[in-house]
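All protein chains but one are shown in place.
All chains are identified by letter, namely A, B, C and D, in their written order; residue positions are counted from 1 within each chain.
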Amino acid sequence: MRRSLQFLLFTSFGLLILMLLPLHAHRAQQLSVAELRGQSFLLKSLQLTDLCLVTEARYTRHPAMADRHSPFQEHPVALEHFPSGSLILPPLHGRDKP
Amino acid sequence: MILQPAALALQLIALLVSLMGIFAGYYGIKILGHWDPASGSEGQLELERRTYLVSTIMSYILSFELMSLFLFIYTADDLHSLFTGAMCAAGTLAVNSFGYPTLILKILNFLLAGVWLIVNHADNRGYDYPLIRVKYRLLNLVVPLLLLESGLLFAYFAGLKPDIITSCCGSLFSHESGSFSGDLASLPHLAMQIAFFSGMAITLASGLFFYLRGRTGYLFSIAVTVTFLIAIASILSFISLYFYELPTHHCPFCLLQKEYGYIGYLLYATLFGGAVTGIGVGVLMPFRKVGSLSSIVPAIQRRLTLVAFVCYLMFTLVTIWKMIFSGLKLVP
Amino acid sequence: MIELSGITKSFNSGKANQFTAVDNVTLVINPKQITVFKGPSGSGKTSLLTMIGCMARPTSGRIFLRGVAAAVPFQQDGVEVVEITSLPERFLNDIRRSTFGFIFQQFNLVKGITVLENVMLPAYPTGEGRADFRARALKLLEQFDIVRLAGQRVELLSGGELQRVAIARALINNPSIIIADEPTAHLDSKLSQEFMTIVGCLKGEGKSVLIASHDPIVFDSLLVDSQVEMRDGAVVNSRSCR
Amino acid sequence: MKRAVERHLNILEFTLASLLRRKVKNLSLLTMYLLVIFMLASLVFFVTALKREAAMILNDAPDMVVQRLVAGRQDLVPAEYAAEITRIRGVTAVRPRLWGYYYDALNGANYTVMASDDPNTTSDKAAIGAGVAKVRNLAVGDLLPLISYDKAPLMLEIGTIFPSASDLIAADMIVISPRDFHQLFNFPSGQATDLAVSVRNAKELPTVAAKIAVQFPDSRPILKSEILRTYQSVFDWRGGMALLILASSLLSFIIFAWDKATGLSAEERKEIGILKSIGWETSDVLLLKFWEGIVISLTAFLLGVVLAYGHVFFLSAPLFAQVLKGWSVIYPNFKLVPVVNAYQLAVLFFLTVVPYTTATIIPCWRAATIDPDAAMRY
Partner (left out) sequence: MKLIVTAVVLFCLLMVASSFAAEMGADSVPPGAKCPVCGMFVAKYPDWTATVRFKDGTIAYYDGPKDMFSHYLDTARYTPEKRQADIVALSVKEYYLLTIINARSAFFVYGSDVYGPMGSELIPFGTEKDATAFKLDHKGKRILRFNEITRQTIKSLN
């Protein structure tokens, strides 16, 4: 086969895979809703608020911990999140109303 | 200011388009000032080379404009959840006074860039650069509009603040809003349907006649332009109603949403495609007799006419199909 | 027939280092003949050939092509003369592609691709089907007896083979005029003779051949129909050898 | 029409041949481009998937958490607060939450201990996350000894180990009964770590929060939407330093591409000169260069995105894991649920391919306008 047609074939194959990605994601999401989310009644009832990404640091395990004066606390009313906290305004929204 | 990837991408494209536009415009002015096809001097040769650059840039601008037009509408649609009162792109665009002008300019620029490329294509086929002045005057009209569009786009995104209360399409395009869009939406259905179908009929008939006989090109082009405007008004006035199956919902943007099968993309693509090519036919009309183009322009026009014809026919067929199979009946 | 009238080509015009490569040349070149441009290097032979071959435009003067107009796409039927000096590049190019075939001093083959591909190269942008011009290229290779080299890369070829590939390439688009610029400069006498034999065959096929050369094997060849002698950009002597 | 297609195919043919001829140069360009797109796409996929994960967790989270501050530090909330807050209009329920951290000196890990009033959680029993089970090498039925505040050991029998599918929420969790919780930490009764407040209508949350803030000046209500917003910002593009790094790498790549495209080697110049002399037109060479750009950028984009998808969703982003993990003892072993849509892909395309293409326009044009007679003059 001509090289140009080979390339076009390769590219359309790549495009096909690219278009399959959203479909795969969509399907995986549906499966995860069905399976994973019903996983643990106990966990659900605990009403957790945070992701367990890095467990040692409070500012990643529980960003919403409220200390107003502690290391890596960028602003007294900010929720903690290192290292991006210094780039983001503290969420003053809904707080300044009497 | 919304720091959302799509907004960033749109602003990036606007920036690139402006830079390229300034570049092309600068050489456009130079070419207008120093063009002398009879000379074989080095300056002239350099300018001739620049024409390649300008037309390359313009074709990139056109494709960027086309892609960013749809990305813009989709992004506006996507962002509606940030604004109270917005339910689709209509509300997002109404958040500040730059939204709609940006959209209208985007459409206009897309049409102009398309027409420019058509003229450029014809000019390139003539061996004596017959349209060079027309082409670069047109370019100098397009470039400021491109810059204005980018400026508006930046102003629009800069002015987007979440929690702004905006209007939804239901009120923007309602009869009582008193605005121009509202007036369009409140045009009487029957009259608009008559106008739309007769406009389409005249366009298609004159297109066919022009295609077969090569005459009445101006009529066709004018019909395309007028029908384009009528079709936009008709989308507001009655076509959208059939798609929404609601007698009072006149929004031109909800058509683009998933709930309606993204049918709006097909409608607008055919409408814009038909408009660009149809207007192109008219713009080329004065040059049918210009020396070297006399055998070329008619062939180009025939092809353009065919594209415009097919596009408009598709638009009409989709409309008719929906009018027949819609759950809504406006005219008993 | 090619007619030149008052052809001048200057470089760097208006600047201090301005020089005139070709100075007011008026000339008629007959079709289906071998015409040799002779003169020392720097006499303007090459510049003149580039202008005839639609590669460059003269600063002033006009060039007419007669009888080759059939290959020009935009030309209307019945018009036999093309004035090529005021044409934009893309039209010059169309004429060049369909009317002229070029053989260069250094052969100018593209390295890294095969002989066959090199021969086919001028046909790529014409939009002709690949199978069509591929068959033609193979036929040309056969004609020059180098079909066994088709799949080889050009780096590995000998001087004589290179020359034949270059000639085959010049012929791929079936031109009516062949332009050769110092074709024998890098060849020994035997190969130069061989070249002239091939040129003779081409002439026999009805092609016009224009050669710039200061090689006696070329301009003293019995095949040559007319000679144009050049010096400092001007024609000093133009005569028919018949 | 057929002629135009043939012309494109023929020129593409030559493009591929000439790209393959300069293998080292073009492969290095392609690799760099691919790497940039791969990292950018991985980051976008990773971040959107984490955002979705966070949003899913917050679906079940309390509408509002009320904490108490003493001298600017978080303190325990007295039970009376809960009773008072219940009386506010719009509040449907107030649940005191008991939780805290337990530092395991044995292996340096940090657990999150939580008390559950679920009837399944009886005394002396614990439900633990897969991360805890792994670092302590525990199975269901084993005993987990924890050291109480007074150094007395508290023996807990493992009743449940949360499946590792829930690692992103619970890898470090130890869920025990309130009685054990009080005993472990000497936690004063009648107090709570914080209060989980339910408000039926989300619209009313700010009003309720404002009322709580007025009624208890030392309290700090945190809305679900605030936590969500924080997560979105943390994970969002502007939050990621990585984006800045990637943006600069994209920029430097474009400069590199520009440089590569402008600085044609003598050989390339000669080659284009030959092409032009044998009958290629400026627009043919432009087309050649256009295809060159398409081949490079499309290949890089397609491969980069597909590889990124595999990297993030099938291999759980090992490259990012290294960064996130650092010296952590417990690192969740999570598999992210893919979140990709056409819109996201289109935006990625615009952000990576469009700038590259634009950067190459002028260099390509420069290359394409080499004089056709240049080849004659060598």
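In the analysis below, a residue touches a chain if its C-beta (ideal position, glycine included) is under 8 Å from a C-beta of that chain, and two chains touch if they have at least 3 such contacts.
As the structure is a prediction and not an experimental result, all values here were calculated from the model.
**Student:** Who does the absent chain touch among those shown?
**Tutor:** When the full complex is considered, the omitted chain touches B, D.
**Student:** Out of D:Lys2, D:Lys23, D:Arg89 or D:Lys151, which residue would touch the omitted chain in the full complex?
**Tutor:** D:Arg89
**Student:** With the full complex in mind, choose from B:Leu187, B:Cys251 or B:Leu304 the residue touching the hidden chain.
**Tutor:** Within the whole complex, the residue contacting the unshown chain is B:Cys251.
**Student:** Since one chain isn't shown, list which residues of chain B touch it in the complete complex.
**Tutor:** With respect to the unshown chain, the touching residues of chain B are 84-85, 87, 165, 167-171, 176, 244-249, 251, 254, 259.
**Student:** In the complete complex, which positions of chain D touch the hidden chain?
**Tutor:** Interface with the chain not displayed, on the chain D side: 89-90, 92, 200-204, 207, 211.
The rule is short, and it goes like this: only the chains that are shown with their structure count from here on.
**Student:** Measuring between Cα centroids, which chain is at the maximum distance from chain C?
**Tutor:** Comparing chain centres, A lies farthest from chain C.
**Student:** Taking the mean of all protein CA atoms as the centre, name the chain whose own CA mean is closest to it.
**Tutor:** The most central chain here turns out to be B.
**Student:** Suppose each chain is reduced to the average of its Cα coordinates; what separation in Å results between chain A and chain C?
**Tutor:** Chain centroid spacing, chain A to chain C, equals 67 Å.
**Student:** With centres defined as the mean C-alpha position, give me the chain B-chain D separation in Å.
**Tutor:** Here the centre of chain D sits 38 Å away from the centre of chain B.
**Student:** Among the residues of chain D, which ones contact at least 2 other chains?
**Tutor:** In chain D, residues 9-10, 13, 17, 238, 282-283 touch at least two other chains, as defined above.
**Student:** Can you list every residue of chain C that touches 2 or more other chains, as numbers and ranges?
**Tutor:** Only 89-90, 130 qualify.
**Student:** Chains as vertices, touching pairs as edges: which of line, ring, star, complete or other describes this one?
**Tutor:** other
**Student:** What are all the chain pairs that meet the touch criterion?
**Tutor:** Contact pairs between chains: A-D, B-C, B-D, C-D.
**Student:** Across the complex, what residues on chain B touch chain C?
**Tutor:** Where chain B meets chain C, its residues are 37-42, 45, 48-49, 124-125, 127-129, 292, 295-296.
**Student:** Given the complex with chain C, which residues does chain D contribute to the contact?
**Tutor:** Residues 2-4, 6-7, 9-11, 13-14, 17-18, 21, 267, 271, 274-284, 287, 371-373, 375-378 of chain D touch chain C in their complex.
**Student:** Per the contact definition, I'd like the list of chain C residues that touch chain B in the complex.
**Tutor:** 11-13, 57-60, 74, 76, 85-91
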